[in-house]
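A single protein chain has been omitted; all remaining protein chains appear in their positions.
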Amino acid sequence: MTLLLAVLIPFAGAALVALASRRGRSLSAWTAAGVTLAALASLAPLAALPFAGETLIQQMDWMPALGLNLAFRLDGLALLFAGLILGIGLLIVLYARYYLSAHDSMGRFYACLMLFMGSMLGIVLSENLIQLLIFWELTSLSSFLLISYWQHRAEARRGARMALAVTGLGGFAMLGGFLLLGHIVGSYELSDVFASAGHIRAHPLYVPTLLLILAGVFTKSAQFPFHFWLPHAMAAPTPVSAYLHSATMVKAGVFLLARLWPALSGTPAWFWLVSGAGLATLLLGAYVALFKHDLKGLLAYSTISHLGLITLLFGLSTPLAAVAGVFHIINHATFKASLFMAAGIIDHEAGTRDMRRLNGLWQYMPHTATLAMVAAAAMAGVPLLNGFLSKEMFFAEAVHIAEGHGSWLLPVLVTAAGAFAVAYSIRFIHDVFFNGAPVDLPKTPHEPPRWMKLPVEILVVLCLVVGIAPALTVAPLLAVAAEATLQAPLPDYHLAPWHGFNAAFVMSLVALALGAAIYVLRRPLVAWHEAGVGRLDARVPYDALVNGLVATAQRVIRGFDTGSLQRQVFLSVLAALALGVAPWFAGESPLSGGRAGLPLDAVSLSAAAALIAATGATVWWHRQRFTALVTLGVVGLVVSLAFVKFSAPDLALTQLSVEIVTIVLLLLALYFLPQHGAAETSRARAGRDAVIALVAGAGTAALAWAVLSRPYDTIAGYYLDNSKPGGGGTNVVNVILVDFRGYDTLGEITVLALAGLGIVALLQNLSLAAPRGDAAGRPWDADAHPVIMATLTRLLLPLALMVAVFILLRGHNQPGGGFIAGLITAVALIVQYLANGAAWTHQRMASDSQPLIAWGLGIATFTGLASWAFDHPFLTSTFGYVTWPVVGKFELASAMAFDLGVFLVVVGATLMILTRLGSLHHAGPARKAAR
Amino acid sequence: MRRWLPHPLLTAALTLLWLLLVNALSAGALVLGALLGWLIPFATSRFWPERIRIRHPGVLARFLGVFAVDIVRGSFHVAWLILKGPARLRPTFVEVPLALTTDLAISLLANTISLTPGTVSARLSADKRTLVVHTLDTSDAAALVAEIKQRYEAPLKQIFEEGDA
Amino acid sequence: MLDTVIPIAYTLVALAFLMSFWRLIAGPDAPDRILALDTLYVNTIAFLVLLGIHLGSAIYFEAALLIAMMGFVGTVALAKYLLRGDIIE
Amino acid sequence: MNVPDHLPILPVVLPLLAGIALLALRRAPLAMQRGAAVAATLALLPLALALVQATADGAHLVYKLGNWDAPYGIVLVADRLAAWMLLTTALLALFALLYALTGIDREGRHFHILFQLQLFGLNGAFLTGDLFNLFVFFEILLLASYGLLLHGGGRQRVKAGLHYVVINLVGSTLFLFAVGTLYGVTGTLNMADLAVKLAATPPENAALVQSAALLLFGVFALKAALVPLTLWLPAAYSHTSAPVAALFAIMTKVGAYSILRVYSLVAGEAAGPLAHLLDAWLVPAALATLALGMLGVVASGSLRQQAAWLVVASAGTLLIAFGLGSPAALAAGLYYLPHSTFAAAALFLLADNIARARGELADRLESGPALPRARLVGGLFFVVAIALAGLPPLSGFLGKFMLLQAALDSTRMPWVWSVVLVTGLVGVIALARSGSLLFYRTHTPHGEPAAPTNAALAPVVGLLALVAGLTVAAGPLSEFTAATAAQLTAPQHYLDAVLGGAR
Amino acid sequence: MTEILLSLFILSGAIFTFVGSLGLARLRDFYTRLHGPTKATTLGVGSLLIASAVHFSLRDEGVSLHEVLVTLFLFMTAPVSAHLLAKAALHLKVKSLAPTPADDRSTPPGAA
Partner (left out) sequence: MEALIALVIGVLTAGGVFLALRGQTFPVVLGLTLMSYAVNLFLFVMGRLAIGVPPIISDAAAGYTDPLPQALVLTAIVISFGMTAFVIVLALKARAEFGNDHVDGLEREADRR
């Protein structure tokens, strides 16, 4: 997996660079250069393969079932791009070493640059489309870091975010596109995609696939109307701009056009979409570039324009146009990188990039000026420079297409674009290096350090040699790259500075002349532009969009999430109603079944009437809280009564005990709460609530009726049959609780223990002001512990404990059990608190009931674990009958131990809750301070 | 003896209670009841450190007899008063000066009063010397006070407090 | 004979229950309501004892016993709340 | 029966015993309590791994509690899904706990006990094969979560806690109504037995069982914070302490898990009147949840709030997958589940680090002075953000990729794609904004703010390492989730394993 | 014979229960109402409990006396409840037909 290695080297290098930066600024630059060289070196041995006509594909499984593998491809196109990325990358590394100032972190810069480089390399070397997308998104992310490198600058942050948002948009669209493409082809491997080209273009999903993929391409390559992020990305340090906007980031988009050209091009949809966007971008970029006063702004729009040109070429769908596209990719990379670097030198040396202030720099930096002039000439398409060659091919192809279509609009438009390119190139040179004297520069410019110019020199030389002797230099590389792009034999073309006096050459001459004319007339043009089109800024709608998103989000969230509990409860009830009611609308099931019910009797009727009235009273008087509490007591009592009536004595006992403890709890709480609730809801709200409450009530009643009126089959028989022989108890409910479903009970006591522990945690540091009198303002009675109550309750304690033991022990066979016994014990002790006070009671019993909980849970759990010793699952119970003299035969069951655990937890938790709550105002800070 | 069986009376009472709870008289129940009756007082003794001593069992028996009769009588009386209608009632608050001093005796007196003819003990003064009693239908408050003192307080004093004061 | 007496007794207890409940609703003061609740507990004990006799089952006894205990605790707590607000102090 | 036979109960009993031990140790030195807590949490890992291994061949380990056969006794059923959930929980818990040891465990009482019992509840819920027992364990994990949520106190936390508790009490009530109805119709509680009985529901009972099953869905939807039952989550998660919020990243997954577990059994192809029961509800609600979650992310004023809304969004994503219901979609969801759990937890912990380092500004999304250790913390944030936004190359992207691919076969594909892709973009925009506000200094620092410690950053790194692990091992892991999905879409084996003895 | 006895106990128990609640409903102030439940109702339940004891003692082998326990509990607790309620009513100055005694101004023994 050499290719994987080549991609990984920069990523690993990023970490290395970051580490190296701790040891000095230069070291990180050297490390970065070393890393880049290493990546180059790793690819070098393979470089011969494409030239030998071979495509190297290396694969490794990642998620094979999903078609996502680590798959790399080295063909001519990939090689060309890898060369550009690493070659220009190396120059950038060198350049940046001198560009960055002492305030700038070298480590961070180079680490991010390496990440970006690796990501780019990943894109161009990918064989698998999803893997390509992964690297694609990584370039977005790492470029975000690079663009926002000068994070203290607002425009850097904004520019980075905008670039990320726009390219992110494209990335997500492209993911969809690739998924569709993979769906059509049945594979994400490029080889398979190429092989299915005809199938793809004929597929009904072709157009959506194309649209989604092009969204990715156009955003990345800054094609109209997604071009606007690119100028804002100029807030990055110039080495970043030079790298991202010449050979790499924006080229990823056109790379993908080239990559997918064999699979997707050649349809009308492709033609109109791609060439349309390309042409629009070409014209727009060329036009706007002229009017930018910022050097980098000019270059940015020029980049946009050239990317449009390349896009247009691929859009034309002819093999020759595609070859021209690949060629222009190379040429643009070289002259644009050098121009950006030159602009960086100027900025670096003169302290500004504003062309209205930069004038006559020829006198200060003639060497740099010469380099810039050559590069700018290449950009303008001046003969004997590389830019001229690809532009000629472009013009020729435009003419060729025009001949096919019988319309001369395209040649006219591209010539106009060419003219503007000439004009802004002249401006770049003339405005900066000549045009009088500099205006108010922050520093006096001079030539940059030797090593800072070297990268520019290398690139400018390349522009020259390619322009003069293309056949000897770039031709082989272009051939393999173009062949890989076409995935077909190359068309007939000829690389030479001179093709004779043909239409394309005429167009070039016209463009040069017209461009010069435009430059001469620039002043009125600038005025006209700035009064009109120049005021348009894509950032305005973009910002409006983003701000609109944020505002909408905030409105939606605030509207929905008001922080109101009532709304949440309301929504829950509403949702439950919708879910519960919906199935009945199908209308196939009757609400009532045919089961015969029990007859009504007077007692049940009166009890039910009392319950309903008490419920109504509780609701009606909910603001008179004490009264509501008393009526709630009636409800609980009648519910217990219902349990008794319908053969559930255990439930009745439990409900009764819980009922009382709950009332005590509520009373303890009510002491610290307002005795009378304030009127807090409007009549309308109460009406709405009443309606939904009644509907919910009707719903549950209907549900209950629907079930009760139907017969059912139950597993109950098993419990009744096995309770005694298998569980050793005759109280089937208790046997279920401690044996058949003892696990539930273990959970249940854990809940209780948790409630106790949670409450203790909650009450920590809580202090509440104790009211001095009741709601009517009467002071409390002076007698805290009425003697008669105190005496009698003390007498009752042993009795109650005896009853508790009785209930505990008999639970297995008769109504009762650990829970009820626990509550009786707890209540018996609570009455002591009630009658005698906390201080008195604490002197007579351990005030910390947490050990009880620990013991209880422990006993219950270990009873369950003990069954392991007998090779049985957790909680397997056992029982036996023992006969003792005098006492006689009695039963011993492990379930009883379990029930003892339950008992202890209940006592512990209940006592803990009630006593902590009862001593709440003693824990107040005032008391503590007094101690 | 005292150390191992601190509350013989309570133990006996609890054993009996156990037998009542189990609702059966068997050797096993007796043993377990006695065991619990012996153990539970250890746990609760701190709530009731002093022993309850009954000095005149005969007086107690007689008191209980009077009490039982009075309950039944009182209930019939009150039932009659209720059925007769509310208009004819002559409710009154009377204050009973107490000769009893111990909490237990006072409490028992108060309860006795509450359970017997037409009277409910409503408030014990903070100095524990006066018991406010509400009556349902009384024409002669002084006679009522006298009756309470003679009929209930005196025997209670005898049973629980004689020799202490 | 029991077959006639028990329905009568049920009816009387049910009426007692309703009257107690009436007092609970009518009040007018908090002690009235607590008293009514306490009486409801005792009415319920009566009902349970009747039910036990009627159904011939001793199973309702514990419920009656428990109501006697718990009803007392509830009443004491509610009354103490009226007197002192803080019921455990 | 020997020790491996008890494997399914061990992850439940262990935290319970740890909780009890910690309760007994509550007066012991803090170091000892912490040691015990870490040891107990650490011990869950080998257990979970052992379960993964034991279930990897597609086996259902059925553990009959009390040695009673299903459907009479409660059974634990460990299958791939349960093992997966347990492993996720164990890993998450470990890092949440490690973060708590930086001092948060001392801000209130009983932290470690509550934490262990929370794990008891979670593991119990994942393993049970009984519907009512699921209710019980829901209550355990809820009550433990109440305690943990409120740990430390404070006005906002108490308000959020109050809302959380009340709304969950309403949910518990609903749960009982649903379970009750199901029992009232079928007479059984064991999930497998329920599945069998429900499949044979006569037409006159169809609406009734559908009603009950949908009410139950409502409960799970509440736990999963599905729209419109979402509102409890953002406040609760953003106002509790960081390790608790991190641990809670698994809580919405309990709801999602329950939906998957219950409805894969009772609402599959052969489920009679319940077949495709959730089709009309789940995907639309999940899409709305994802959309709302992302809007919440955009609207958030603090990083913790943003993290909380990201949990909502991830719940939406997860439930889209579960709602689509195809094996591929389930596999995607199950792969995405641990990812979103770890990533959200990492963000909560990181946000706390940031909040502590920024003093007064806390984690509010306002620009401020440079953070101490900004490069490290910022780098971690960058990775967390990539993970949560579902950007390449991390597992969030892979999960979404799997989901989108799975959605290709669904008629709802246009909806799913639009919402998932658009919210992905919105997430990127929002997180980029947060990152640049928090990490890009706008003025020079005054004073020396406290730098995040290594101990506090290590759990974040650990969680991100898990995300990285999910990414690197995506192949085998996605195969595991695919196998899990296959197991879930063919519930007959489950039924046979559980009811084999009874039929 | 036993059935007559049983019926008598049941009937009188029910009547007392009824009358107690009747008093609660009919009487005109809290203090008078207090008497009904504390006496009549208590006795009513006692009577029913005796019926129960008789019933079960006769039906099953062995004596059923656990009803005594309920009676004992009621007799121990009812007066305490009544006392506390009366005390509360006096404290709250609930409307009374009888002139209410003056507030308790005595100091507890031992109080400073």
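Labels A, B, C, D and E are assigned to the chains in the order they are written; within every chain, residues are numbered from 1.
By our rule, contacts are C-beta pairs under 8 Å (C-beta built on N, C-alpha and C of every residue); 3 or more make two chains touch, one makes a residue touch a chain.
Please read these numbers as outputs of a predicted model, since none were measured by experiment.
Counting contacts over the entire complex, the absent chain touches A, C, D.
Residue A:639 is the one among A:4, A:384 or A:639 that touches the chain missing from this view. Note that of A:280, A:295, A:510 or A:666, the residue touching the chain absent from this view is A:666. Considering the whole complex, the residue from A:439, A:612 or A:839 that touches the absent chain is A:612. Within the full complex, the residue among A:694, A:775 or A:882 touching the omitted chain is A:694. In the full complex, chain A makes contact with the omitted chain through residues 558, 562-566, 569-570, 573, 597-601, 604-605, 608, 611-612, 615-616, 618-619, 622-623, 625, 628-629, 632, 635-636, 639, 642-643, 645-651, 654-655, 658, 661-662, 665-666, 668-670, 672-674, 677-678, 680-682, 689-690, 692-694, 696-705, 707-709, 712, 714-716, 719-720, 723-724, 730-733, 736-737, 740-741, 744-745, 747-749, 751-752, 754-756, 758-759, 762-763, 766-768, 813-815, 819, 906, 909, 913, 917, 920.
Contact between chain C and the absent chain runs through residues 55, 57, 59. In the full complex, the hidden chain is touched by chain D at residues 132, 136, 139, 143, 146, 150, 153-155, 158-159, 161-163, 165-166, 169-170, 172-173, 176-177, 179-181, 183-184, 189.
One rule holds for everything that comes next: only the chains that are shown with their structure count from here on.
The interface carrying the most C-beta pairs in contact is the one between chains A-D. The most distant chain from chain E is A, comparing centres defined as mean Cα coordinates.
Seen from the C-alpha centroid of chain B, the farthest chain centroid is that of A.
Averaging Cα coordinates per chain places chain A and chain B 75 Å apart. Chain E has its Cα centroid 57 Å from the Cα centroid of chain D. Of all residues in chain D, none touches 2 or more other chains.
Each of the following residues of chain E touches two or more other chains: 15, 20, 22, 34, 36, 42, 64, 66, 69, 73, 76-78, 80, 83-84, 86-89, 91-92. Within the complex formed with chain C, the residues of chain E that make contact are 3-4, 6-7, 10-11, 13-15, 17-18, 20-22, 24-25, 30, 33-34, 36-37, 41-42, 44-45, 48-49, 51-52, 55-56, 59, 64, 66-67, 69-70, 73-74, 77-78, 80-81, 84-89, 91-92, 94-95. The residues of chain D lying in touch with chain A in their complex are 1-2, 5-6, 9, 13, 16-17, 19-20, 23-24, 26, 63-68, 71-74, 108-110, 113-114, 117, 120-121, 124, 132-133, 136-137, 139-140, 143-144, 146-147, 150-151, 153, 159, 162-163, 166-167, 170-171, 174, 177, 180-181, 183-188, 193, 197, 203-208, 210-212, 214-215, 217-218, 221-222, 228-229, 231-232, 234-235, 281, 292, 295-296, 298-299, 375, 382, 386, 391-393, 397-398, 401-402, 404-405, 408, 417, 421-422, 424-426, 428-429, 432-433, 436, 439-442, 474-475, 478-479, 482. Interface of chain B with chain E (complex): residues 17, 20-25, 71-72, 74-75, 78-79, 81-83, 85-86, 89, 91-93, 95, 110-115, 118, 120-123, 125-130, 132, 134, 136.
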